[in-house]
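Let me give you the structure first, and then I'll get to my questions.
A single protein chain has been removed from this complex, and every other one stays in its place.
What follows is chain A.
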Amino acid sequence: MASLSEEVLLVVKRVRQRKQDGTLYLMAERLAWGPEGKDRFTVSHLYADIRCQKISPDGKAKIQLQLVLHTGESTTFHFANESTALKDRDVAKELLQQLLPKFKKKANKELEEKNRMLQEDPVLFQLYKDLVVSQVISAEEFWANRLSLNSVEHSLSNNNKQEVGISAAFLADIRPQTDGCNGLRYNLTTDIIESIFRTYPTVKQKYAENVPHNMTEKEFWTRFFQSHYFHRDRINTGLQDIFSECAKEDEKGLKSMVTQGVKNPMVDLLSLEDKTLDEGYGTATVPTTSNSSNKSLRENSNSAIIKRFNHHSAMVLAAGLRKRHQILTSLFVAFQVKLQEAIEYDDLQGDSGRKTISLNLKKSDRYSHGPIPLQSQHYSTSQDIINSISIIQHEMRSYKPRLTQVMSSSAASSAITALSPGGVLMQGGGQQTINQLVPTDVQSELKHLYTAAGELLRHFWSCFPISTPFLEEKLTGHLEEMLQAAYNKFQAWQTRRMMRKT
């Protein structure tokens, strides 16, 4: 049976799989199914491997739950307990709904990463095809040291990727439609939900707290749209509204933002005035609005709207900004810079220093070396060149053709033919010819074989020094097989080529 360390979250009996009765187990990290009467699982999936779950429509006779894996395979469970089948299925579904996203993130990220690497690197893709698709080595092994190898580069390129901000009007984009019978229908997409969550973390928290223990997802969003939170101009009255707490949290957040004060003293209205008049002086009417009792309801709701817009915009802005590496310059320096900026007239300045844009290099060595490999050469100094030119000039001046001692015409013509393309002396450039001789498809096939073999050798050598039994097993066990397989493959290719040639 399952190892004891695993926590079993849910057990559903009488679940059929492939027409066989059994029990479905939902554990902390995986889902498993074992046929009745046997003490082992015939089906076991890690949650991370599951892409999604599907359920049969409500009206159908068979109550089923299908799991689709990332590999594309799927497993279908049939809940066969007549009386409680639907309930059983829903319980399992809800639990999975909670569990899957936790693992999904991790799995997705890795998958995406692999996908990206394969797409960006055609050589790697070919290698993957040669080794993994042809089952020379397993995918896991293929990736095992790839990912770590590329992690540095990957993090670099990932940093440059810009996160997409949130549209400020995302709430406005949720257009309610009438459903024809005195109701409203809101269409929510995952993007909108994501936007809501990113902008209003309190709603996300509420969601996590309430869905699905207390209410369904649908119910949650229905309540959201009915709430005073969404329609902030309405004055908060009911305490039963779960979002009243969100509003309070937001209020708190806004307050803390306000009390934090602003970093830029140029916009700090509080410290703008040097010497304010003491209370009671001045012509401005004494502010009596502080007590909200004599404010009308309408005024209250108006100022609530204004507050809400400020908060909303601030949150959208904050969600759009990635957590930047905050350069902790002291406030003082920042202020000095601002001051200098404020008094600077760049057009009056003579040499207005152009602001330059710093060059962002991914691989600085490539930039500094350039694409041409450095060759060791014997360089001549300019003096040498000038000298030799003068010598040549000198020689040319004193050159006199001695026509009596020239070569015979037949010897000359044979020398020319020997030096013309195709002549005896012109067959030195072997490299070129091999390039031309061998057709490109053969070349590329050979290249693939070569890289595949190279990859295997890399695996082979990376096993040394043999420090763990796993490595030893890898080395003696399947690596050898793999090399053999690769060799066989090469042989096969060679004979195939020979066959074709002859």
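Keep in mind that, in the parts below, a residue touches a chain if its C-beta (ideal position, glycine included) is under 8 Å from a C-beta of that chain, and two chains touch if they have at least 3 such contacts; residues count from 1.
As a convention for this text, contacts and distances are computed from a predicted model.
According to its UniProt record, the chain left out of view corresponds to "General transcription and DNA repair factor IIH helicase subunit XPD" among "General transcription and DNA repair factor IIH helicase subunit XPD", "NUP43 protein", "Electron transfer flavoprotein subunit beta" or "Mitotic spindle assembly checkpoint protein MAD2A".
Annotation: of A:Tyr345, A:Tyr399 or A:Trp461, A:Tyr345 touches the absent chain (contact as defined above). Interface note: of A:Gln97, A:Ser303 or A:Ser444, the residue touching the hidden chain in the full complex is A:Ser303. Of the listed residues A:Pro57, A:Gly72 or A:Gly280, the one in contact with the hidden chain in the full complex is A:Gly280. Checked against the full complex, the candidates A:Ala80, A:Met215 or A:Met257 give a single residue touching the omitted chain, namely A:Met257.
In the full complex, chain A touches the hidden chain at residues 165, 167-169, 171-172, 233, 254, 257-259, 261-286, 288-289, 294, 298-299, 301-303, 305-307, 309-310, 313-314, 316-317, 320-321, 332, 339-340, 342-343, 345-352.
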